Structure formats: C-alpha cells, structure tokens
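Structure record follows, encoded as structure tokens.
In this view, the complex is presented without one of its protein chains, the others remaining in place.
A, B and C label the chains in the order they appear, each numbered from 1.
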Amino acid sequence: MREITYRQALNEALSEEMERDQSVFLMGEDVAVYGGAYGVTLNLMQKFGEKRVRDTAISEAAIIGAGLGAAITGMRPVVEIMYIDFMGICLEQIGNQVAKIRYMFGGKTRVPLVIRTEGGAGRTLGAHHSQSLESWFIHVPGLKVIMPATPADAKGLLKSSIREDNPILFIEHKMLYNVKGPVPEGEYLLPIGKADVKRPGKDATVIAYSRMLYSTLEAAKRLAEDGIEVEVIDPRTLLPLDMETIAESVRKTHRAIIVEEDTKTGGTGAEIGMQIMENCFDELDAPVLRIAGADIPMPKSAVLEKLAIPDADRIYREIKSLVM
Amino acid sequence: MREITYRQALNEALSEEMERDQSVFLMGEDVAVYGGAYGVTLNLMQKFGEKRVRDTAISEAAIIGAGLGAAITGMRPVVEIMYIDFMGICLEQIGNQVAKIRYMFGGKTRVPLVIRTEGGAGRTLGAHHSQSLESWFIHVPGLKVIMPATPADAKGLLKSSIREDNPILFIEHKMLYNVKGPVPEGEYLLPIGKADVKRPGKDATVIAYSRMLYSTLEAAKRLAEDGIEVEVIDPRTLLPLDMETIAESVRKTHRAIIVEEDTKTGGTGAEIGMQIMENCFDELDAPVLRIAGADIPMPKSAVLEKLAIPDADRIYREIKSLVM
Amino acid sequence: MTIYTMTIITKNEARHLLKQMMQIRQFEDAIMDLMARNIAEGGSHLYAGEEACAVGAMAAIRKDDYITSTHRGHGHAIAKGGSLPELMAEILGKETGVCKGKGGSLHLADVSKGNLGANGIVGGSIGIATGAGLSIQLRGADQIVLCFFGDGATNTGLFHESLNMAGKWKLPVVFICENNLYGMSVSVERACAVNDLTKKAAPYNMPAECCDGMDVLAVKDTVAKYAALARKGDGPAFIVCNTYRYYGHSRSDPRIYRTKEEEKSWRDRDCIMAFGRKMQEQTVLTEKEVADLEKEVTAELEAAVDFAIKSPDPKPEELYRDVYFEM
Partner (left out) sequence: MTIYTMTIITKNEARHLLKQMMQIRQFEDAIMDLMARNIAEGGSHLYAGEEACAVGAMAAIRKDDYITSTHRGHGHAIAKGGSLPELMAEILGKETGVCKGKGGSLHLADVSKGNLGANGIVGGSIGIATGAGLSIQLRGADQIVLCFFGDGATNTGLFHESLNMAGKWKLPVVFICENNLYGMSVSVERACAVNDLTKKAAPYNMPAECCDGMDVLAVKDTVAKYAALARKGDGPAFIVCNTYRYYGHSRSDPRIYRTKEEEKSWRDRDCIMAFGRKMQEQTVLTEKEVADLEKEVTAELEAAVDFAIKSPDPKPEELYRDVYFEM
C-alpha cells in the first residue's frame, strides 16, 4: 500500500469530503492562505476557493460559535483551533453550546460540526503550546473525542467525523504530522468509537493513543525481546470509549497499563483505568498502571520536556517491572 | 457552638480577612451593590467601600486576568465567577496564566489569588446553571481546588485560601448556602489539602464532597440501621488530594465508594478511584464504586434533574448492594 | 408619553402587534403567578416591559429568517411564532414543552420556527447568530438573522469577536441590543466605559442606530431598514433598543439598584398601553377591539397554563435520550 504522512492523510480527507459535499467548509486561523500552522490545509483554498476555506481573525470563541451556528442551519463546518492550549478561550462555546444544544432543544437539531485541533509536547514550545487537554473534553457529554495516531486512522476517522451528525473534537498531534504510514487509496472510512488492536499480545494490555502509541509500540518491541508480549490497543476514540475491546483484552492478559501524554492527575488515564477496574476487577492481577505526563506546566527546556512525558524507555521499564 | 449558615460563614471569612489585610479586595459580577447572586458578599461593600468590593461588567476572562495581574503586583484579590458553568469563558486565563505563571517564570512570583465560584444542580436551572466541573480543574497543575460542604469548612478553608500564596479555585454549592452548622467564633483556619472523616465506620469507605456529603451522611445513617457502618470522608480539597487519609480508611474497610455530583465520565471520581486502586489494590475486596451524575447535559425538568444526580436513596441502595 | 409619528398601518397589523405584546405580557404575568404558587420552579427572567422590542423586530422579518435569543427569551420565542402552550409547558419542564422539558426558560428554542434558541450564557448566542449568517451567505440564501442580546452582553468578549467577524465578512445579521439599563444589578453606567452603546459597534464597520424600544413601530421600522440592507448583501447592523424590564432580574431580586421613580417613569410609557391608545387615536382599532383582544389573549393564556400544568413530566427514559443523534 502507498505510504503517506499523517498530514497528507488529513489533507486528503478534507479534500475528498469537500469535493463530495458542498456543505462542508473550513474555517480557522491561518488555514487558508498559509495552509494551516502545521500545513494540514495546504492548497485547499487554491482548490476550493476562499469562500469554502476561510481565514479568521484570532477569535477562538467566535470560530466555535459561528461553526455551531452554521452547523445547525444547513452546513457541515470543519473548524480549526490552532493549538489545544487555546481551548480554554472557547470551552464555554464547546461545552455549553456545541455539546448541549441538541439535548437542550429536545432533540430538535443536529450538530454536524468537526472541531480540529492539535496538541502535545515535543517541540520545546513551553507551557502554552504543549498541552494534552483531552480529558477536559471526555467530561463533556454530547461531544465525541477522537485522537488518531496513524495516517490511516487519521484519514478514515476524519472522513467519518465530517459525515457524522454529532459534534466531534478531533485532536491531532504536532509530532505526528510528518509520520508516514500506509493509507488505502480512495474512499476510506473508519467507525467512530472503535478501538484498534495495534499489536497482539498475551502478557499485559497496554492502552495508548496519539503520539504515545509509537513510544508504546517501540517499548513493546523491546519487551518482546525480553519475552514479554504485550497487547497494544489504541482506543482512537476517547469518547465514547470502546471498553469492550479493552476489557476483552484485559480479561485475557490480566494486566493493564495506560500510557498517556497528558498530566496524570485528572487525566484520561484515570477514566480508562477506572472503567477497567469496573469491568475487570476480578480478572486483574495487579492495579492498572498509569504511565503519564508529570503534573507540571510544560517547561521550555528540552531536557525537562523530555522528562515530563513518557518515552519508550520509561514505558519499557515500568511495564517490565509491573509484569515481572 | 453557635450555628450559622454556609452563606454567613463565607461572608464572615471574607469580612474578617478584609479587616485583617488591606490588600484583600473583592471583584466580580453583582458582588457589590447586589451582594452576590447568592448573597455571599452581602453588606461587604457597605462595610469596606466600593473600592474594595467591586462590581464588574460581564467579562469573566478579564475578571480572572485582572485578578492575576493584581495578585502578582501586591494585592490579594478574591474574585467571583457567578456560576462554574461560565468557567469555559475564562479557563484559558485560569489554566494557562493563573496556574502556570509561577512555574513559567522560574518561581519568581507568587499568585495569592482566590477564585470563588459555585456549582451544582438542584434548582431546575437547566444545562447552563447546574454543572459540576471540578474535574477540569484538578487537571490543572499549579492550582489548588477546594470544595467545602459544611459552614465550618467553608469558613476555615476560605480564610486559609485568602492567606495562601498559591491560586485557589474555591467551589461552593448553590444548594448549601442556607445549610446551617456549628462554626467556631472568631479566628478559625483549616489546613488546605486535608480530608476530614465526617463519620467513622468500618464496613466501607465512602468519599463524598460538597452537596453529596449530605446525601451520603443520610444514606450512612440508614445503612447503620441495617447494621452497615460506613466511614464517610470528605476530601474538602480535591487538588491536592489527601490520599493518605483515604487510603488509611480503605485499608481498614476494604471497600471504597465515591459519591460525586458531576457527570461520571472523566469526573473527579475517576481520579480518586484510580488513586485508591494505585494505593490499596491488594486491600480492596471489590472494585471502587462510583455513584455519579448521569452523562448528560442537565435537563430542566425537576423530575429528570432529580434522576440525573445521586440522592440518598440511590446512595443507600448502591452501597448496600456493594457491601452485602 | 412617546410622540408617535403617523404611520400607515392596517387593522390586521395593528391587531397582530398588539396581540403579540399582550401575549408576552400575560405570559410573563402568568409565570409570576405560577412562581408565587410554587408551580414554576427555577429561574425565569421575565420580558415584561420590553415587549415592543421582540414584537417590533419580528414584524420586520420573514418566517424563514432566523433569530437567536437570550436568557430573557420568552418574548422572542412568542414573537417568532412559538406556540403558547408548548412554551408554557417548557417553562414548567413538561414533556409537551417545545424542548420536551429539557430546556426550560433559559433554553427556549424552536429551530423549525427559525428560533435558534435562548441561552443561559450571557452573550452565548452571538457567535451562533454569526454562524447562521455565514451559513446563509454560503448557501446563497436570502434569509437574515436577528441576534438579540442585552446591554450587559456587549461587555463579553464573544460579542466583540462575533461582530468583528460579521462586519468583516458582511454577514446578514442584525444585532439587536435590548438596552434595559442594567445587567442584573449593574447599570450600563457602572459596567460600560461608554453609555452610548452604539459606540460598541464602531470597530466593526457597520451602521449603528438607537431606537425607542418602547415603541413597537419605531423598532419595526428601524429593524426593517437594516434587515433590508442585510438581505441584499450590504452586511450587518447594530441596533440599540432603549427599554426597561418591569420585574426584577429574577425572582429573588430586591431591585435595590434602581429607584421606584425610575420604574414608574418607564411604566408610564408602557408599550402596550401606548400602542393601544395610539391605534385608537388613529382610529385603526376601537376601544372594544382592544378590550376584546385582551380577553382573547387572556383566554389563550389560561388555556396555555392549563395545558402546561396538566401535561405530564418527561418519562425517566427521556434522561439519556437525545444526548447524541443516533443514526
């Protein structure tokens, strides 16, 4: 199969869906002329015109509000918030309006809105450009939250998101845009809410998503050399969570580890771990282990940044000491 | 001991600290002339003047930003956000600025800022005035998060918060303002970060905070009639969490239940439950149970609202079936 | 008393305007009564006093146009064609309510009637209105949007972000600020750096105009003018309607921030009284017609209240329904 980057995969998804459906349009800061801070929307303005690919002012709350207004009046907007770190500006609009409007209105409307953003550390950008804030959003009923790790998942899930009649927060990772992987040509859709077993194994279940999937797969390879076969599951959708796939694996391996980049306390791993306990308590041979980011604002220093988030080494060591 | 309401206790705390320290001042929507939407700041403008008790425009982000600016330049602001539901407007300022500024600046500043707000359901106000969003904030390193349930805790913790050199999110509950309880006269301070055993017991540990403490204590009384003695612990401070007190109890009772009003998924109970598993796995006879709010926007209907959050009845039933 | 300019107005239109204003007034009075009797729970921000704004504005637009509303949204919902029984049932949180009892007073909405919703968040709808305008422009439709909000909302960041977007992109949105002098207890004078709220639109390249929000025809004419411009692609406008809410901000409000004299001076200019009198002076309506209308509305309200009270509460299985759209 051909290999393309995560960035290209996303760009293809947007392009194909815009071609397919006139009601899809893009809006955000620097998405048009510039092609997106990380280049995801490159050339789409050239292809679809300035009407359908729109640069906005630096007005995150209005971007979300306007996306919602358009979504409930016949359009299918895909809006971009450049960094997830800026979400605190527009979380009122996402949490109170976007996610609740259907329920509050007694089911009388649908919200086909995709909010794209990216998060994560790795570029030594410091505390305002390195966060992983997905756990705020899994606490917002009415929203669906997707965090793809591979180019194929990125494409298949973004296309499905654009066709979905519920609001989606689609979180990319800044360190993955250049990652290459196989992506089927042409129409390729993936179901929202379905986890994927990225590596089969029997000794422990490791749940990892977004960038952490890669560090985890690397650690899994090294563990295999030591004779430990871990099963690596990428939930891909964090809300709703595919606990069935996870629980099935844990019932087989009797051990669960969550690898997450976000700061540990109140993070996504807490919810996943808690659900594992709720579903598989009697099957667990050890407490669910969280391998997570440090509970600190992200420091600028490259040395400290590296220490602040899990890497393959640490994942390898921590899993090994749990399983042995 | 004299009994006063939660509202009066808060009012006293503010008043005493303002008398004690000229650098303390209040700012927020309707806090001055009106005395606060729920009357917590009643008469403080009359007592301390319009300079130190300030009505603002409806500008939540600026309220937080200005509070922070004042806090790092010699003042000790206590600012109010009328409903926690509005936090999504100013979460950027809280999460990125207030909580991170000390760390980002290499420890060169302190942030003596208290952000008061209130949350919770019970008044059939619907989806925008009934939320419990504390879990967003326990995911913000740099912040401390306090949720008092009793008048005495409210007073003692608010006074300590005002004297603290770290930023505090102080979350009250709209249904508790009229609740009366004993509060010592005069100077009364409580340590931040310390849980309180509200009822001793041996058969299970129930962690409950804010309004849920009351429903839990009621359930505990009924369970006692059935011969089940649960230990009820109110963490009071959610960040940092006093896991020592909780773990000590769980090691004794071997069962843990968390009662929380917030929507379950990604809620505070996930973090507390996960920490219990991490600390007491081998001591647990059953999975940690979450009794939580439904994963929905809060409906207006009084009937549905009541179903959406735990009440004493449900707490009683669920604990009973766990323990039996 | 307001001095009206002579306007040519048909009996039908006069009846319609007067009736809607009466409906709103009686709707709000009915809620006051239901609250006093502890039948209506929760917050209700009543629109009494401000009826001319919603009714005048809605008279200037088409059925297929959109509006967005506020926490003080009963009047907008009624004027935009909402059904009184369904709205009243919603206030009481009943299954038969326009939002199935899940929205309540703060979230009255009926997308099928173009009402994109009240909002519990001050300023919270202004972005939505802007997006509806964008949608119209993208679809090449000739609808417009009326975006209602209070004076207090002009101090929110979202107001400014949205007006800038609408102004830049020339979106067909008429922004209508219902300036009732207070945001809860804080007067415009104490909240805003300027008292003349039309200045709030100065950075946004759109015309701004004040009008007498107690005069239903003045509101209608002003909105009509800018609605027409928006409809033909000339972009948004900002209208400030000077008005007054009769009741407190919410039930518990002791209104210590304003004087009895101020309240009286506005009640003396009551929009329903004034318009009724004027229509009689201009012999458009007779005294009896006005009185009959009042009775007709009273009967409607009684029926609506009755319907609402008798309606069942939502069933428990409704709790989890409609959080998501399911294929």
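Note that contacts are C-beta pairs under 8 Å (C-beta built on N, C-alpha and C of every residue); 3 or more make two chains touch, one makes a residue touch a chain.
Not measured: the values here are computed from a predicted model.
Taking every chain of the complex into account, the omitted one touches A, B, C. Residue A:Ile89 is the one among A:Val53, A:Ile89 or A:Met104 that touches the chain missing from this view. Although one chain is not drawn, the whole complex shows that of A:Gly119, A:Pro167 or A:Pro299 it is A:Pro299 that touches it.
Within the complete assembly, residues 29-30, 33-34, 37, 55-62, 85-86, 89, 123-129, 294-297, 299-304, 307-308 of subunit A touch the chain that is not shown.
By the touch definition given at the top, subunit C reaches the unshown chain through residues 154-161, 163-164, 166-168, 190-194, 199-200, 202-206. Although one chain is not drawn, its touching partners on subunit B can still be listed: residues 25, 51-52, 56-57, 59-62, 64-75, 77, 92-93, 96-97, 101-111, 141-142, 144, 165-166.
By our rule, only the chains that are shown with their structure count from here on.
Chain centres computed from CA atoms place C at the largest separation from subunit B. Each chain gets a centre from the mean of its Cα atoms; for subunit A and subunit C, those two points are 40 Å apart.
Measuring from the averaged C-alpha position of subunit A to that of subunit B gives a distance of 30 Å. Counting partner chains per residue, subunit B has residues 61, 85-86, 89, 126-128, 295-297, 299 touching two or more of them.
With touch defined as above, residues shared between interfaces to two or more other chains in subunit C number as follows: 99, 101-103, 107, 119-121, 124, 157-158, 323.
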